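Missing here: one protein chain of the complex. Every other protein chain is in place.
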Amino acid sequence: MRPSGRNANQVRPITITRNFTAHAEGSVLVEFGNTKVICTASVEESVPRWLKGKGQGWVTAEYGMLPRATHSRNRREAASGKQGGRTMEIQRLIARSLRAAVDLEKLGEQMVTVDCDVIQADGGTRTASITGAMVALVDAINYMLAKGLIKENPLKGMVAAVSVGIYNGEPVCDLEYLEDVAAETDMNVVMTEDGKMIEVQGTAEGEAFSHEELLAMLALAKEGIADIINVQKQALSS
Amino acid sequence: MRPSGRNANQVRPITITRNFTAHAEGSVLVEFGNTKVICTASVEESVPRWLKGKGQGWVTAEYGMLPRATHSRNRREAASGKQGGRTMEIQRLIARSLRAAVDLEKLGEQMVTVDCDVIQADGGTRTASITGAMVALVDAINYMLAKGLIKENPLKGMVAAVSVGIYNGEPVCDLEYLEDVAAETDMNVVMTEDGKMIEVQGTAEGEAFSHEELLAMLALAKEGIADIINVQKQALSS
Amino acid sequence: MRPSGRNANQVRPITITRNFTAHAEGSVLVEFGNTKVICTASVEESVPRWLKGKGQGWVTAEYGMLPRATHSRNRREAASGKQGGRTMEIQRLIARSLRAAVDLEKLGEQMVTVDCDVIQADGGTRTASITGAMVALVDAINYMLAKGLIKENPLKGMVAAVSVGIYNGEPVCDLEYLEDVAAETDMNVVMTEDGKMIEVQGTAEGEAFSHEELLAMLALAKEGIADIINVQKQALSS
Amino acid sequence: MRPSGRNANQVRPITITRNFTAHAEGSVLVEFGNTKVICTASVEESVPRWLKGKGQGWVTAEYGMLPRATHSRNRREAASGKQGGRTMEIQRLIARSLRAAVDLEKLGEQMVTVDCDVIQADGGTRTASITGAMVALVDAINYMLAKGLIKENPLKGMVAAVSVGIYNGEPVCDLEYLEDVAAETDMNVVMTEDGKMIEVQGTAEGEAFSHEELLAMLALAKEGIADIINVQKQALSS
Amino acid sequence: MRPSGRNANQVRPITITRNFTAHAEGSVLVEFGNTKVICTASVEESVPRWLKGKGQGWVTAEYGMLPRATHSRNRREAASGKQGGRTMEIQRLIARSLRAAVDLEKLGEQMVTVDCDVIQADGGTRTASITGAMVALVDAINYMLAKGLIKENPLKGMVAAVSVGIYNGEPVCDLEYLEDVAAETDMNVVMTEDGKMIEVQGTAEGEAFSHEELLAMLALAKEGIADIINVQKQALSS
Partner (left out) sequence: MRPSGRNANQVRPITITRNFTAHAEGSVLVEFGNTKVICTASVEESVPRWLKGKGQGWVTAEYGMLPRATHSRNRREAASGKQGGRTMEIQRLIARSLRAAVDLEKLGEQMVTVDCDVIQADGGTRTASITGAMVALVDAINYMLAKGLIKENPLKGMVAAVSVGIYNGEPVCDLEYLEDVAAETDMNVVMTEDGKMIEVQGTAEGEAFSHEELLAMLALAKEGIADIINVQKQALSS
């Protein structure tokens, strides 16, 4: 029995609010239950120095949490003078996931930076971030097409993410905080809309997990991500 | 004529949403027109080391902006490895303003940290922050009273802030971004609910300002802050 | 009664020694009583990158204190790896004050950096710094004129600063350390030689201050700054 | 056809040299072909502050590369003032993998820090690091047992790691640099000696990968890790 | 012929002004010709953590230069976020030199920190710093004796320093800037008042130097330091 009463394969209520803030070319509030993340996509008509002259664009991401997004206050990373290891790991994951959705050559020498800032955390902030960032990225790409900054749509398809894990001995999908801290295994899966895998990151928190458990978790992830991509598409069509 | 059509003494529509996020003891979304700031107040049952054993509490504040709260993206301070001078100046101002509202001895050896994070900027982020932070602080104090962490209410009264300036040669109240960048003089005023001054920070951007202009700006500030304190009180009574 | 026996409107003995060190284009030792600051103005025949090609110059400032300028030793900022919030706040204030005295277009694409380093502190280091920095800046400008680096004098007039405050319930001018720590209100005022205001920064340390107190402090500041500008002018004419 | 002529399921020649340097409680040189890593395990009779009094120990890891371990020189992280995102990601992975091999309560309030420093890189530095670090950790634990620092052996079993990937459309095991840069998919797998999984981190570099490809890679990883654990055991028994 | 017309064995005019600033327990302005350094000695009634409980004291030093102490402006180390290699090297040298003059056990668990801040540089800032720091240290020790913080005088004797070098093929003593930049060899020597050596740091800038040149330089250093120690003693007796 899950704390929320959800079935093992059931994701939390997911809402995606576009145009959440005013200035960014793409701006989304994504909510996975009580986890809430603001994702903004910013277009820049240049690329990082190491990419100059290579005829391709770039998509990158940064991640942060407001200090009191969590149960107790975390020190502000800007005040401590550096981003922690967890932050770096997550923002690298978001960026790789988004790049998998885009043909960088069609972007031309332009860059999109997606900022994911968690304003309320209840487990699954990285998968919510990827999911919301994808929608913000689509809006930014549509802005670029409308502005004539790019001629051809560089989007290869939607990408979304979900966490799965072994909780109380059972595989479950989209863990909330209470499940997350108690889970024996935690796995983040990023998939394309045609069910292929972009990232699979599974970690045994306590006991090592078996091949069968891995397969069960992957099956749940596939199902959950299909649901989430539906929510993305509905948000984009509204 | 102001860009918004407001009268010189008219503040923008101000809304204060309490309990905006789930975890903090006080959590407020404050909006001054299109300027939007999340203010969370976090209670800690200890004080900084330099205050230990002195029988008093502390109130402090931190300020940040999401990278794309502004028209073009700013570099994330956590990534650049330090808080800029403007950030430090603002968070020191917020903290001093809040401390003016609290009897630190009645707090006992406990600390409240208020985080002000701008999610959308359109001028006046520091005055909106002070205004929202004050409400979050009241909620945190009420939490402490309810929990028995403090016996006596340490609140000395409400504090709020507004910007005033000389725009197109005329004194105006609560400048939005378009006014702010064009203003000859910019002044931030923090006042108590009985009309006394806590902070006055006036800066000539172009021409130096006269004594008469200062008086006219102060009169507008007094009027605007009275309106803002009304909004704070309505929010707290709802 | 003030610790020094001064009248309320009386500034401390102020001396300005030009050519205090050998290398800088302007080099001043400014003393407000026991507060002593070395101010050097350095000319550079280029501007920061963000100003390149805009046909104007720049004036900036940095501030520091020797570790034992104060009663007890402060940690050296170079050793702690960053400038503190107070330092940043002060150097931004000095720079804005100096820029108010200069027509940046007449400077051409050149920059003057004024370093203010406190070698002995006894209250009022930021107002002493502005006052001394102004004289060093004039010497640097005269150097530039003599060298033919600029054709037309970009100086718009003198600028000076003084602190005022409420000490033992009375408004006083140019607070020394003993007054500063006990003051209920502390205000720094920067004015032009024709009595207009460039910066007004008033802070209630304990009790909020009234409109009448503000007016009384401003009147003292105006008087004090007039005296200080006389000292500047005498120093420059000698 | 692989550049080295290896079969798809064949790991590189692996050698583990114990007691490679003199001072550490465990010191290993691990070589996966041309990838060479020095792994030292250091015992400390205390735990980090946040673990004090909880009656358990800790195992952590740090990772670095000599600047010229790679084809072209990388900037020294100590000189650039921070560890990069890749470094942080890897050292967190090593540490989690090692902790999965140890019963932290049996360690008592003591800590083992394993440093993995790459002196020559040719792909797979993180999996070589985990493999070598495990042996250094066993030596450190044996030192602690011999010294009487712990009573009961906290080791739960061996842990090793290997990379697998899709290279030229075929799943292969233990990628060297030439394969790594060309691989469509790269996956690092950490397993226990009884074939259970501790970490699975798969990343699509170009194309997303299918469920079948994932299964094929996992099968190769299982086989490779079994071979590697044999090498670990032989090293430990010599 | 030297730029100043000095003889090869002649040091510049050296003046030592005690009680140069007000707050430090020892405060000295030392001038070696146009090189001017403020040296303050600060007493603290505790030792660094790593010395606690060892029954001895500590003497340490920090070194800095005002940004415009030199011909062109150097970046402020506090602004660049770290002390450079040259600064660290010099402050370690000063500290070692001072510790050679003091019996640390007689200091008890107390610390003296000497700050050497160059306000004007014309060659030899490190040797001037050591020379002035020694006098400030003596004043701080006398303060400690007078205050009863120490019972027995821990001073073992005076220490002073001078630079020597090969300039235009000839050994010379106490190089000023013009000589310093042109010297083939530069050597800093720190000696006790009985002519023994504490530090000898010789560097070939261009050509390597011979044994005979080393001997000639050492002879000059011995002579120069004897003169400098006389100046120290006169300053201390006045």
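In order of appearance the chains are A, B, C, D and E, and numbering begins at 1 in each one.
Just so it is clear, a contact is a pair of C-beta atoms (placed from the backbone, for glycine too) under 8 Å apart; a residue touches a chain by one contact, two chains touch by 3 or more.
Predicted, not measured: the structure shown is a model, and the values here were computed from it.
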Practice problem: Sort by label and list the shown chains the missing chain touches. | Solution: D, E
Quiz prompt | Among D:G64, D:G123, D:G202 or D:G224, residue touching the chain not depicted | solution = D:G64
Self-check item: Option from E:I38, E:A100 or E:I150 whose C-beta touches the chain left out
Solution: E:A100
Quiz item: Where does subunit D touch the missing chain, residue by residue?
Solution: 21-24, 27, 34, 36, 38, 40, 42, 44, 62, 64, 66-73, 76-79, 81-83, 87, 113, 115, 117, 119-122
Practice problem: Using the touch rule from the top, list residues of subunit E that touch the missing partner. | Solution: 82, 84-86, 88-89, 91-92, 96, 100, 187, 191-192, 194-204, 207-211, 214, 218
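Methods note: only the chains that are shown with their structure count from here on.
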Quiz item: Under the touch criterion given at the top, what is the topological distance in steps from subunit B to subunit D?
Solution: 2
Self-check item: Other chains in touch with both subunit A and subunit E
Solution: none
Quiz item: In the chain contact graph, what is the shortest path length, in steps, from subunit A to subunit C?
Solution: 2
Quiz item: Roughly how far apart in rotation are subunit C and subunit D when fitted on CA atoms, stated in degrees to the nearest 5?
Solution: 180
Practice problem: Between subunit D and subunit E, tell me the centre distance in angstrom, where each centre is the average of that chain's C-alpha atoms. | Solution: 50
Self-check item: Geometric centre distance via CA averages, subunit E-subunit C, whole Å
Solution: 33
Quiz item: Can you give the whole-Å distance between the Cα centres of subunit A and subunit D?
Solution: 28
Practice problem: Return the residues of subunit D touching two or more other chains; collapse runs of consecutive numbers into ranges. | Solution: 81-82
Quiz item: Linking chains that touch, what shape results: line, ring, star, complete or other?
Solution: line
